[in-house]
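Encoded as structure tokens, here's the structure I'll be asking about.
Every protein chain except one is present and positioned as in the full complex.
A, B and C are the chain letters, set down in written order, and residue numbers restart from 1 in every chain.
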Amino acid sequence: MTKSSKSTNKTDQVWIDRLLASEGATSVLVVILGILSGTLIVALLGKNPSSLFKAIWQAFVGYYNKGKGAWSVGPLGDTLTYAIPYVLCGLSMGFANRVGLFNIGAEGQYTVGMLAAHAFAVCIPAFPGQWLFCMVVAVLAGAIWGGIVGILKAKFKISEVVATIMLNYIALYIYRLVALYLFPAGLTNRTYRTADLASTSILKGVFISESNLNIGFFFMILAVFVYWFIMEKTKLGFSFRATGFNKDAARCSGINDTQAISLSMAIAGAFAGLAGACVLLGSLKFGRIMQGQDNYGFMGIAVALVGNSKAPGIFLAGILFGALRSAYSLMQFMNIPREVVNIIEGLIVIFIALRAGLGKVQEYRAKQKIKKAREQEAAK
Amino acid sequence: KEETKSSKPTVAILTDATGVDDKSFNAAAWRGIKQFYNNEGEGTLYRNITAQSSDDYLPNLKNTAAQGYDLIITTGFTWGDAVAAFCAEYPNQKVIIVDVDYLPQTANLIQYIYEEEQGSYLVGVAAAKQAQHDGISNPVFGFIGGVPGATITKFEIGYIEGIKSVFPNAKIVDYYANSWGAPELAKTQAKSWYDSGVYCIFSAAGGTGGGTIAQAAEYRAAGKNVWAIGVDSDQYEDGLYGDKTKSAVLTSMLKMVENSTIDALTKVENGTFVGGVVTQNMKTEGVGYATTNAELCAEAKTACEAAKADILSGKIVVNKTYAASKAAGIAPAGLGAIDD
Amino acid sequence: MNILNMIPTIMMVTAPILITAIGGMICERSGVVNVALEGLMSIGACAAACTAFILQSTGAGGGSVWVGVLIAMLISGIISLIHAVAAIDLKANQTISGTGINLLADGITIFACQVLFGMDRTDTIPIRMHTDGLGFYPSFYIAIGVVVLSWFVLYKTPFGMHLRACGEHPAAADSVGINVRRVRYIGVFVSGVLGGLAGACAVMTQTTQFTSTLIGGRGFIALAAVAFGRWTPIGVLGASVLFGASQALSVLLSGTSIPSEVFNIIPYAITLIALIAFSGKDFAPRSAGLPYEKSSS
Partner (left out) sequence: MSEYAIEMLGITKTFPGIIANDNVNLVVKKNEVHAILGENGAGKSTLMSVLFGAYSPDSGKILINGKEVKITNPNVATDLGIGMVHQHFKLVHNYTVTENIVLGREPRNKFGILSLDEAEKKVQMLSEKYGLQVDPKAKIEDITVGQQQRVEILKTLYSDSDIIILDEPSAVLTPQEIDELMDIIRLLQKEGKTIVLITHKLKEIKAVANRCTILRRGKYIDCVDITPETSEQELATMMVGRPVKFDIEKKPCNPGEKLLEIKSISVNDSVGVEKVHDLSLDVCAGEIVGIAGVDGNGQTELLYALSGLSPVTKGQIIMNGKDITNMKIRERNEAGLGHIPEDRHKHGLVGGLSVAENTVLKDFYTLKYSGKLGVLMTDRIFANSDKLIEEFDIRSGQGSITPAGALSGGNQQKVIVAREISLSPNVLLVAQPTRGLDVGAIEYIRKRLVAERDKGRAILLVSFELDEIMNLCDRIAAISKGSIAGVFKAGEKTASEIGLMMAGEKSKEASK
């Protein structure tokens, strides 16, 4: 009797400790918590919470398309399309994070990437493979914009948080200047939308024709792999991780921390820049409507946090946020207030911050263990 | 009753991030729909879908089609490209778009275009006459636009030509907020204009215009003789101040977007829906001006009615573009208006 | 256009930035970085607008504006405590919890409007703040008051000494029995309250209703003003006025052929340049952003 009870609480201790220790598990927990709180709000409004889940479900598997009289996986396509910038911006945030930097600037790096891709998609005559060219310049532009932050941080000791916030807005307004004043759309009634992009610069659609899913998706997968490879496998990644954990020790042992910080921010920027290109060249088959910040960069922060800045985690988190985004539209057909999505996203990030509390629990349990051990000694 | 309900067509209106309660353009379209269904069946027969950004336009169109709605209503030229792409792919889905006339003509798409310059001409006349009535010798008039473009240019040019028909050399100032949803910008501009002696400001800027009206209301409440002019819908209510018996909105340029939505819904209901471009103007009573404000002087009203008659008879032809108006020697140089 | 009659307009734009920045400064002086200012302003603006409108629709007069302001301060203050718990008690990454609040703010403000008004914004508030004879809004005087008060508290009162000590060397403060946790909680709460106040002032002076785009990054500008102002009330005052002016001018000088975007860039560009110019010497409180570990027990 007593024996069994003892053994049981032993085992459950074990799995609790496992759970507390595993970042992945806590991330899943955090996401579930966020969605549950969303459900609660929906219920409090007297709406049917199951519709919320239905919307998220449809975002993954699609629905019966009355218009076409057939099952359609369009929503899945949208989910994956949205996931492209989410994952890429997540990689941007996460990469910097691993080097001990907080890259709020993915938004700005995304914007300059889009700007560069745009410039080369409208201002030079169309030629085959232009899309690839645009992507490359976007990556470079993002890298430069991120690198600036790195240099400011490494050379001038300027907080990357403040610097990136500034650069985000600067990027946004420069993009407007370029898109609206340098290459204005020529045709009547089309102002405040960029000029048409050269047809050769548009990304080809893949898999799901009912959506904008395009080859950008493959580049996203490639980016995830590159991230993993650089971070975990190469000596470059080693110096990044070392700098991230302890800049001074890395420096003292001969790692060039200035270079590591600048370079890693540049790489982070490159990911975001690619995101900008994928969105611009992929979302619409024509010019893009200018508006405020697209927020992919900011959501990238949440994506990276949920994904614990690890490549696979960021990939999955990005898909999840993509699904929430496509559910944002779907749930409006089910009379679910769409702001629930923003609330869920916000709560997820807050819960992640609060997750630090789990560390305290672990500490407490450790103390308890010592106490137990000593009591047992005392008993003997 | 069941049957009448079910016999009614189903419709969804898709808007950009500002939603259907921008108190302006989208609001008018939405009002038309509610009128058509006399407020019964929101969420079943009709609903509105709001996009987070332009990346949602195509997904939203396709999701709506998938729900099998009889009609999709989109508002504003920002939807133009998405709608064109969509209509090609979904030939059986009836769609209308307002403020656009340049999309490829397809059987399932009606494009409604307004001749706003006509209505704007009237409010220009009204403002000028009011100034005259207040005995202001050389008044200054302001125009605040949302996002610059040919559509808004029609508002500005009409307004200017209306004013000039009364004060041939009145001074005009203009400002473009580059946004449909930034009242704080309009209010900042309006405040400093009113401070520097501008008499009346006409803002054709969607939600942004609210800032102008707010400032006018504040100043009228404080006893300053300044006016705001509303746009799209009659914004008299928005201009109420003090004990809410007086409004700072002298008049509003009425752009009856509801006419278009009702027109489209009726056509769908009667099965008379045919694609093409429909022009709304003074003849079709698609544009006009509001007389709700009791302080709008009699001279103004009579002058407006006269102008209306002349426009209908074709005696007055209001220019559509800045270029044309400048050529005609009416609009001054150096305005923010652009023709493409 | 003559600059003198622009001053009231410039101050209308400056006041919310200044008030928020002072809050952010106090928070960082206590040792906690608060990037949630943007969200807190937005929440404050929404709360003030809702309160004022509801009261006025039940026939209340100008007093309702000030009730709205108070409610805004209260609610933003309470929300800021989420950040306090995460940053102070759970020793979480302060930028993360701040970012979380910013995201959350987008949701709950619009959500509240949907629940109360069935739309994405509040209805138009009939009675708002009014200018005085000089063309200034009360927000201007409030802002000046906040600056003076913050200076006095920081440098002339024992509490101010405790607060600055907690931001520089919490262990020292702790060793003489100052309750670092309490002081930092107060610091965060004050930044929340002032953020709410600023949001309320923004909605009550610069527009007619709350919209999700109202704050539009001014919380982040305030954050920049704190750094640019070197964490002192006077510095923050100067920085905020500079930023406010360049924002106002982006509208007021738009008649000229220069695109407004150029003016929009100014505050951010200036901050970056200033930060580079003053770099090397670090004016930031030494322990700002670092959780304080007192004892594992």
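Note that a contact is a pair of C-beta atoms (placed from the backbone, for glycine too) under 8 Å apart; a residue touches a chain by one contact, two chains touch by 3 or more.
Small disclaimer: the values here were computed from a predicted structure and weren't measured.
Across the entire complex, contacts from the unshown chain go to A, C. When the omitted chain is restored, the residue from A:I56, A:A242, A:L281 or A:I301 that touches it is A:A242. Against the chain not shown here, chain C presents residues 156-158, 160-162, 164-165, 168-169, 171-179, 286, 294-297. Counting over the whole complex, chain A has residues 233-236, 238-239, 241-242, 244-246, 248-256, 363, 366-367, 370-371, 374 touching the chain that is not drawn.
Here, only the chains that are shown with their structure count from here on.
Taking B-C and A-B together, the pair of chains sharing more C-beta contacts is A-B.
Centroids built from CA atoms put chain C at 28 Å from chain A.
Taking each chain's centre as the average of its CA atoms, chain B and chain C sit 36 Å apart. Separating the centre of chain A from that of chain B, both taken as means of CA atoms, is a distance of 39 Å.
Contacts with at least two other chains are made by residues 213, 216 of chain C. For chain A, the set of residues touching two or more other chains reads 176.
Chain B makes touch with chain A in their complex at residues 17, 43, 47, 49-60, 62-68, 77-78, 80-82, 85, 90, 92-93, 99-100, 102, 147-151, 178, 338-340.
On chain C, the positions that touch chain A within their shared complex are 33, 35, 82, 85-86, 89-93, 95-97, 99-108, 110-111, 114-115, 213, 216-217, 220, 223-224, 227, 259, 261-262, 264-265, 268-269, 271-272, 275-276, 279-280, 282, 284, 296-297. Residue ranges on chain A touching chain C, taken from their complex, read 41, 45, 102, 104, 152, 156-159, 161-163, 165-167, 169-170, 173-174, 176-177, 180-181, 292, 298, 301-302, 305, 337, 339-357, 359-360, 363, 367.
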